[in-house]
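Every protein chain but one is kept in place in this view of the complex.
Chain nomenclature is as follows: A, B and C, assigned in order of appearance, with residue numbering initiated at 1 for each chain independently.
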Amino acid sequence: VANDLSRLMEIKDPILVIGAHDGMSGRLGQRAGFDAVWASGFEIAASHGLPDANILDMSAQLTASSEIKDAVTIPVIADCDNGYGNAVNSAHMARKFFRAGIAAVCIEDNVFPKRCSFYDGVRRELVPVEEHALKVRACKDNTDGGLFVIARTEALIAGRCMEEALDRAEAYAEAGADAILVHSREKTPDQLVEFAARWPRATPLVAVPTTYDTITAQELSRLGCRIVIFANQGLRASIQAVQEAYAQLLAEGRAAGLRGRIAPLQAVFELVDLKGLEESERKYLPTWDPMAFPQPAEIQEVRCVS
Amino acid sequence: VANDLSRLMEIKDPILVIGAHDGMSGRLGQRAGFDAVWASGFEIAASHGLPDANILDMSAQLTASSEIKDAVTIPVIADCDNGYGNAVNSAHMARKFFRAGIAAVCIEDNVFPKRCSFYDGVRRELVPVEEHALKVRACKDNTDGGLFVIARTEALIAGRCMEEALDRAEAYAEAGADAILVHSREKTPDQLVEFAARWPRATPLVAVPTTYDTITAQELSRLGCRIVIFANQGLRASIQAVQEAYAQLLAEGRAAGLRGRIAPLQAVFELVDLKGLEESERKYLPTWDPMAFPQPAEIQEVRCVS
Amino acid sequence: VANDLSRLMEIKDPILVIGAHDGMSGRLGQRAGFDAVWASGFEIAASHGLPDANILDMSAQLTASSEIKDAVTIPVIADCDNGYGNAVNSAHMARKFFRAGIAAVCIEDNVFPKRCSFYDGVRRELVPVEEHALKVRACKDNTDGGLFVIARTEALIAGRCMEEALDRAEAYAEAGADAILVHSREKTPDQLVEFAARWPRATPLVAVPTTYDTITAQELSRLGCRIVIFANQGLRASIQAVQEAYAQLLAEGRAAGLRGRIAPLQAVFELVDLKGLEESERKYLPTWDPMAFPQPAEIQEVRCVS
Partner (left out) sequence: VANDLSRLMEIKDPILVIGAHDGMSGRLGQRAGFDAVWASGFEIAASHGLPDANILDMSAQLTASSEIKDAVTIPVIADCDNGYGNAVNSAHMARKFFRAGIAAVCIEDNVFPKRCSFYDGVRRELVPVEEHALKVRACKDNTDGGLFVIARTEALIAGRCMEEALDRAEAYAEAGADAILVHSREKTPDQLVEFAARWPRATPLVAVPTTYDTITAQELSRLGCRIVIFANQGLRASIQAVQEAYAQLLAEGRAAGLRGRIAPLQAVFELVDLKGLEESERKYLPTWDPMAFPQPAEIQEVRCVS
């Protein structure tokens, strides 16, 4: 079954994906020119003020992903942790996200509850390879193959060897995964480069160059990474800007000094498609409005003439 | 009945309030040093990619306000449009927000569905003053007075005269409003200055210096504005920063160039209280963890020794 | 654009629709043999313990309707009050329900906030006919015609004459309504019979025989009512049965006496498709489960041998 994301991959390489956590951040990504949106578990948890550690559940992730979906016209890829439990939970998750119009989900092979991959000193534990492969299959089977499923292995993050990462990825591809995401938190892309070089299948790879941020999307594409996800730079740009703006606001006691570093109201109106709203109002609201909501003219007169 | 916000007003003047639309933006406001958070209807709608025109409903506003409440320890003031219908709806709204731990709500006297006060060329219509006064009373009565109710008049935005604005504000104060918000979209604070000078009551005033951004909070306080709300500068700072970051990201094809203009991951971890999570894990997770999730050591051995 | 409900109408007359308020009530309707489910505003409000008076908002109705949709495979018709505001709100509503897979919506021509049509002594007010006709058009336009739109007139409930009811219905059909629902709360079907006899168009009619409960669906079909909605009998059967069971339970202090009048657990298991869950578990859960969750056998031994 063809899908928005797979159709896009037929005509573009690499697919550039931007992380988002709400409708506005998704729309900013689309307006900037990205090809798809990553409904990032890390960003969504952080936007709630929570760490990325399976504290937010499927409902919260689905709500945020749907909000993003409703705000953009490009494909949405949802970051679905480990599928929120066992394969039965993953199957339920797949059906729910698919019905909400989400193009793709990504599930990873660590245990539930996981601990976030960027946190130092956390020993990662993985589920057996067979268990995760069956989750991948459950997601495909329960959406008649219509959902694009990215299988993510945390093997390298968990300190396992490259062989295990490759074995796991093969098992997931064999189980029906449409793409493989090998996560790495090295400062250099070496792990990814080696993995890609040894990857024996046609199944496309997905890269998330967060810590190894010097390699370009074009270079990643040449390695076989057909999808490149910039997972959380937007949220982090936002945090820094807001911190600076708030410090200045409190120091100066007024907002005048922020002009130039904050988007003008007009830009926000444009982003929320105020023009579309106005067109709808012209088209669908009755022109003879005063009939519905007449103002007490005489009273107003009395008060306002004085 | 005392309330977090009224208690705070006894010891601080003015109360500096920052607009927010999710847990993170609220927490950034608290960390910066603001006294309270404004769960902004404009910001929350925009974060969904929608204009501020009564398209998002009470459920959506309550969800966002509760998320903010859960992320901060300072009072949350919820921007509740016109109370989402008539006074019966307002009473229902008041009960719901009060139970969610929201300290204050603000309701305005325009008709439902409203049109956003900053949009040009929109003719505003107001409900009769008696109707809005009864909504204020319904909010107070239905929370045993525990909810702090800010009555907002859009009279000046709607092109009514100063007399009507004052008359309306008096009626709302008479009905039990704890504070009065007079909205103005002039570039200068003149309207607000005149209103404050002629305001005959002890009921405190609330200012939202969005368009008239040159007057300081301290000056507003001297006019009688005990609460000053910086309603949407955070979101606008965020939009501008994200737009710039995305443009650079796409131009360079990698994130390395963003270092310095995006918050480091460590800063995000600190904001989401990763340390608190780690303490919880140490305190409440069993130390003999391998029992729960043993790794198939022999198999790993075989794969990873080769 | 064809739609599940319109396709069904091509092969069946009348369409028998059952009211529901959650997944289980919808599924019971499908299992009994009804053709479609009515996500009833009255039932959904009552299930929350609230009167049917625009207190629950669009989000709440969408959540309930989606839950029903996920629990059945027959078309779902959502009762969407007056479209939750003006035509812009209706357009937003239409897009949301359409994306959630809801086959049809029904919008009525009373003002917001409405008062429930069955409550005595309530004077109903209607919006101008042009306003409601434009809402119908907004719903069709914003779903590319894919959403089946039922326009409901409350003219007869509001004490207007038959001519106005017919005029309104014609205007709504002209605006694109796929079917017309004329509501009546008479004890006899006379109003509906007259309306149907004088209805000059091919646009099908919808009946909700709640108060006039003696006419059969077959007779209604012969009058031109292609859709017959039994709107709230399920909830009312449930309330009566629960009241009786609770009285007995408290009187007897134990549940044994309820056997025979409460569904056996096995029947509930069948309704929630426990067999499907078990099949999923067999198919997708790893067989070598003890590896994942080993029990501390020795300790258990010690404790349980004693």
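Everything that follows uses one rule, which is that a residue touches a chain if its C-beta (ideal position, glycine included) is under 8 Å from a C-beta of that chain, and two chains touch if they have at least 3 such contacts.
Keep in mind it's a predicted model, so treat the numbers as computed, not measured.
**Student:** Pick out which of B:R31, B:R99, B:R222 or B:K275 touches the chain that's been left out of the picture.
**Tutor:** Counting the whole complex, the residue in contact with the absent chain is B:R99.
**Student:** Using the touch definition up top, pick the residue from C:L5, C:L28, C:A133 or C:L223 that touches the left-out chain.
**Tutor:** Here the residue in touch with the unshown chain is C:L28.
**Student:** For the chain not shown, which residue from C:L5, C:A53 or C:I74 touches it across the whole complex?
**Tutor:** Touching the chain that is not displayed is residue C:A53.
**Student:** Hey, which subunit A residues sit against the chain that's not shown?
**Tutor:** Per the touch rule, subunit A residues meeting the hidden chain are 53-55, 57-60, 84-86, 88-89, 92, 112-113, 291-294, 296.
**Student:** Write the list of subunit B residues that the hidden chain touches.
**Tutor:** Contacting residues on subunit B, toward the hidden partner: 70, 86-88, 90-91, 96, 99-101, 127-128, 130-131, 134-135, 137-138, 277, 280-281, 283-286, 288, 291-292.
**Student:** Since one chain isn't shown, list which residues of subunit C touch it in the complete complex.
**Tutor:** 16, 18, 21-29, 31-34, 45-53, 67, 70-72, 111, 116, 118-119, 125-126, 128, 160-161, 163-164, 167, 209-210, 213-218, 230, 232-247, 249-250, 252-256, 258-259, 261-265, 267-269, 271-274, 277-278, 289, 293, 295-296, 300, 303-304, 306
Here is the rule we go by: only the chains that are shown with their structure count from here on.
**Student:** Once you find the CA centre of subunit A and the CA centre of subunit B, what distance in Å lies between them?
**Tutor:** A distance of 25 Å separates the two centres.
**Student:** Would you mind pulling out the distance in Å between where the CA atoms of subunit A average out and where those of subunit C do?
**Tutor:** 34
**Student:** If you look at subunit B, which of its residues touch at least two other chains?
**Tutor:** Residues 53, 293, 296 of subunit B touch two or more partner chains.
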